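With one protein chain held back, the other chains of the complex are shown just where they sit.
Right after this comes chain A.
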Amino acid sequence: MSIAVRSTNRPHLARQVRLEWDPVREQHVLLAPEGVLVLNQTGAIILGLCDGERTVDGIVEELGRRYDRVVGDEVRDFLSRLAAKRWVELGGE
């Protein structure tokens, strides 16, 4: 099951999902009805940029400003996996 992520999608977290900082693990976590995803730093930054306004291209571009090496395919793959779980909604094009 793979959901196509377009460059013009404007992803945002599904409404039943929360992004939180866990002070115990000192990592960001994504909380959903029956699951927890402990995020690495990049994952947390990507999701922090998923505000429903930025496009996928805009997110990749913003990451490029912060990091030397940004692989657009990895960002799209990450969003696709979360969209398949319905933790992220890809949003309007």
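The rule we apply is simple: a contact is a pair of C-beta atoms (placed from the backbone, for glycine too) under 8 Å apart; a residue touches a chain by one contact, two chains touch by 3 or more; residues count from 1.
As a convention for this text, contacts and distances are computed from a predicted model.
The listed options are "PqqA peptide cyclase", "ABC transporter ATP-binding protein", "Multisubunit sodium/proton antiporter MrpB subunit" or "Acyl carrier protein", and the UniProt record of the chain not shown names that protein "PqqA peptide cyclase". The chain not shown here is touched by just one of A:22, A:53 or A:77, and that residue is A:22. Counting over the whole complex, chain A has residues 1, 3, 15-16, 18, 20, 22, 24-25, 29, 31-34, 36, 83-86 touching the chain that is not drawn.
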